[in-house]
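Apart from one protein chain that is not included, each protein chain of the complex appears where it belongs.
On to chain A.
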Amino acid sequence: MTESVQVTGAAAADRGGVAVRLEGLRRRFGAVQALDGLDLDLAPGELVALLGPSGCGKTTALRVLAGLEDTDEGRVLVGGRDITTLPANRRDMGMVFQAYSLFPHLTAQENVEFGLRLRRRQAGDRRRRAAEMLELVGIGKHAGRYPHQLSGGQQQRVALARALAIEPQVLLLDEPLSALDAKVRVQLRDEIRRIQVEVGITTLFVTHDQEEALAVADRVGVMRDGRLEQLGPPSEVYLRPATPFVADFVGLSNRLPGRVVNGAVEVLGARLPLIDPLAAPTGEVTALVRPEAVDVVVDPDGPGRILAASFLGSMSRATVAMPGDVLVVAQVASARLGELTPGTAVRVALHEVPTPLA
């Protein structure tokens, strides 16, 4: 973990931005332990996405960093300075919320100027900066519109411009895309990343959408019950999940019965290497296998039967019923859907990739 911080940090250092450190954060709401000793480091200019199911504490972590929530224990350091007790309005952080948060009585331009006005910037300077920011998020021509005259995606763009206009030390994104429809979401997600890299600002991005997290982040932190299960680059989190929870939560996995023999797991006749052979129990286990690690081959003598096939665009998904009531979901090219009609006899072949156990 420390290694990857340094690596990303070195790459990010020339982008500017400050380091952020959350240290042993604890926060309890009644019976719920929202944060349970969370430690997290963000290198200068890095974008870390916190991913997890609802109630895992990811939003609480972000709100603690923003100063909108108190901690019971732990410290928040930005650029080496302890800001744990500093009120939200003096923390110098830009934030974009899940709910539309533009001030309804102000135009897009005035919304962006709001923070600058509080910083007593000259009117001309203010206007120039706001226009520049609105241009950056691609909404310059709607500067005079009120929030209710803008679409959801446009509102979130303005909110992003407003957050960046004050040149904050840290950018906080609290599920900013979850209220938007799929196409706008992908578009804005990529743009957030572009702008973040361009500005070079240290960013914490909270989301429950794994695709979003994997697509934009330098590193992804998967949270569960108030602590980090795994923190690493997206490919590592996806391909080498540290715990069964991460394997299960990130991406779709088949849960297949297998046997551990000599540091590998035998599943459906294939021998797959284990991610963590030393920690594996011996005997009967459940292996987690990704649909893209399963090949389906049409074979009249094969033991499996196609149960269903669903078209998902460029790729499709086939469900194969294997003997012993085992269902295997495989990712197949959509062009093959014609030959994989329900009832077709097939055999499955598993890729020999490091495999986690449930």
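What we mean here is this: a residue touches a chain if its C-beta (ideal position, glycine included) is under 8 Å from a C-beta of that chain, and two chains touch if they have at least 3 such contacts; residues count from 1.
FYI, contacts and distances are computed from a predicted model.
J.: For the chain not present in this complex, what protein name does its UniProt entry give, out of "Stage V sporulation protein AD", "Heme-copper oxidase subunit III", "succinate dehydrogenase" or "ABC transporter permease subunit"?
T.: Matching the unshown chain against "Stage V sporulation protein AD", "Heme-copper oxidase subunit III", "succinate dehydrogenase" or "ABC transporter permease subunit" yields "ABC transporter permease subunit".
J.: Among A:93, A:134, A:201 or A:228, which residue is in contact with the omitted chain in the full complex?
T.: A:93
J.: Given that one chain is not shown, which residue among A:105, A:141 or A:183 touches it?
T.: Considering all chains, including the one not shown, the answer is A:105.
J.: Name, in rising order, the residues on chain A that touch the hidden chain in the full complex.
T.: 66-68, 87-95, 97, 99-105, 114-115, 118-119, 146, 148-149, 159, 162-163, 166, 172
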